[in-house]
Structures are given as structure tokens and as C-alpha cells.
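Sharing a structure below in C-alpha cells format, with a few things to ask.
Of the protein chains in this complex, one is absent; all others appear in place.
Right, chain A next:
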């Protein structure tokens, strides 16, 4: 019992210590603040949004910011602040789901490639390289009309194009780990390959993968906005930062507020997650820790 308590206490101390190191880095602190604000605004969008984001009021269209509409209104007279808040929910949702799916599938396929038979490794590497060779936007424009625009399509595109990235990294890590003494020892002891990979190799490689994944979140957020901008992503009446930007592009001669309203949260999210990801990497990867 006392040993468990001591372990828990050590673990808590490590987290607190890690967090302190994280916020001690100015970039890390900015990242934590921005990401926290974005998450809170997305989670509480329903409470914070002053209007229904889909409520149309044509006579009030394309208004500049006022006390009633802090970020103005769009071409249908909808409140842009409300749409931006709900857009954050979509952006973070897409990023989170895409990350989880891409990492999960990538890790599984990477482990199969790294620890499986040679022919399967070759096949999966060929598959990874083929998919990676295809530009995301071109793929999106190609499959968008086939599967139809929508969140599922966006997530599908992001996952399909990200899996090879994680798969490649995991494969390399697994191949490297498979030559380690402890793995050879376990094999000599007759432990199955699957058990070795799942119980002993995976825990050693998952940390860096998760840090990489956290750094990919802003990429997904930007990709969702980009795909929505191109008409492959979120469909009305849902809101998305990409759709707000798209509207801003269309009505740039009438108002520039839509572009600002669409791009500021996008920039904040991208910077926030990037700073946080880099700070996490610096904090938790001993090889990269400053001064080491």
C-alpha cells in the first residue's frame, strides 16, 4: 500500500514538475493559455454565443462590429461571433477525432509492418508511400464530389492521409526496438511476437508518437478550415472557421471583418497547439530538453 502511494505521489510530482517546466517556457505558457481558451470557448459555445449561429437576418447583413454583434454579421445577417465559437467546436472535434483515428490506425499498421513478415512490410510501405505521394488538397477535391461534402469526408481524408505518417514512424521505431537486447531476450524466452510488440515495444514508442500527434492538431484544424473553404468540408447550416473565411473571401469588397473573424481563431489555434506541442516535446523528450 505504502509503495503504491509512493508511486502515485512520484507520478503526481512528475506531472506537476513537468507542467511547471512547460509553463516556465514562455512559448509553452502561451500555448497553454491559447489552447485552454479555445477548448473552453468550444465546450461552452452554447453558453457564450450571444445568438443562434444559424439564425438568418438578411436586413442586418454584412454589418461591421457593433455592441450587439461583436464581430459583425455575415452575408445572411448571422452573428459572426456565435458562428466563430461554434466553428471552434467543429475545428477541435475534427482535429481530435482525426488525431485519435490516425494515430490508432497508424500505430497498428506500423507495428504490423515493423514486426510482421517481410512481404507484408513491403506491401504496407508501398501503400504508405503511395498515399503520402498524393497531395491532401488534390485528394480532397477528387473524393469530395464522390462522397459528398461533410465532416465525415473531412475526417476520412485527414485520417487516410495521416495514417502513413504515423505508420512509417512506428514501423521504424519497431524495427529499431526489435533489435534491442531485451526484445531478443524475450524472443529467446519464447514470448509471442504479438505479446512482445503490445506489452513491451509499444509502451516505449507511444510517448514520442503522442507528442508528434499533439503537434499535428493545428495541422488538422487548418486542414478542416481549408477543406471547408474549398467546399469539401462542413456543410451549412453548421459553422466552421473555414466557411467564415470562405464568406470573407467572397465578400472582401464589402467587408473585411469576416476574414478577420475567420482567421484570428484559426491563427490562435494553430499557434497555441504548435507552441504547446513543441513545449511538450521539449519538456518530455529528454534528448531535446534544453541544456541537455
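The definition used in the following text is that a residue touches a chain if its C-beta (ideal position, glycine included) is under 8 Å from a C-beta of that chain, and two chains touch if they have at least 3 such contacts; residues count from 1.
Following the convention adopted for this analysis, contacts and distances are computed from a predicted model.
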>> Considering only the chain that is not displayed, what protein name does its UniProt record carry among "ABC transporter", "Lactate utilization protein C", "Putative D,D-dipeptide-binding periplasmic protein DdpA" or "Aldehyde dehydrogenase family protein"?
In response: "Putative D,D-dipeptide-binding periplasmic protein DdpA"
> Which listed residue (A:147, A:182 or A:249) would be found touching the missing chain in the intact complex?
Replying inline: A:249
> Among A:56, A:108, A:127 or A:143, which one is in touch with the chain left out?
Replying inline: A:56
>> For the chain left out of this view, which of A:65, A:116, A:208 or A:237 touches it?
In response: A:237
> Since one chain has been left out of the picture, which residues of chain A touch it in the full complex?
Replying inline: 54, 56, 58-59, 61, 75-76, 137, 141, 145, 148-149, 229-231, 235-237, 246, 249-254
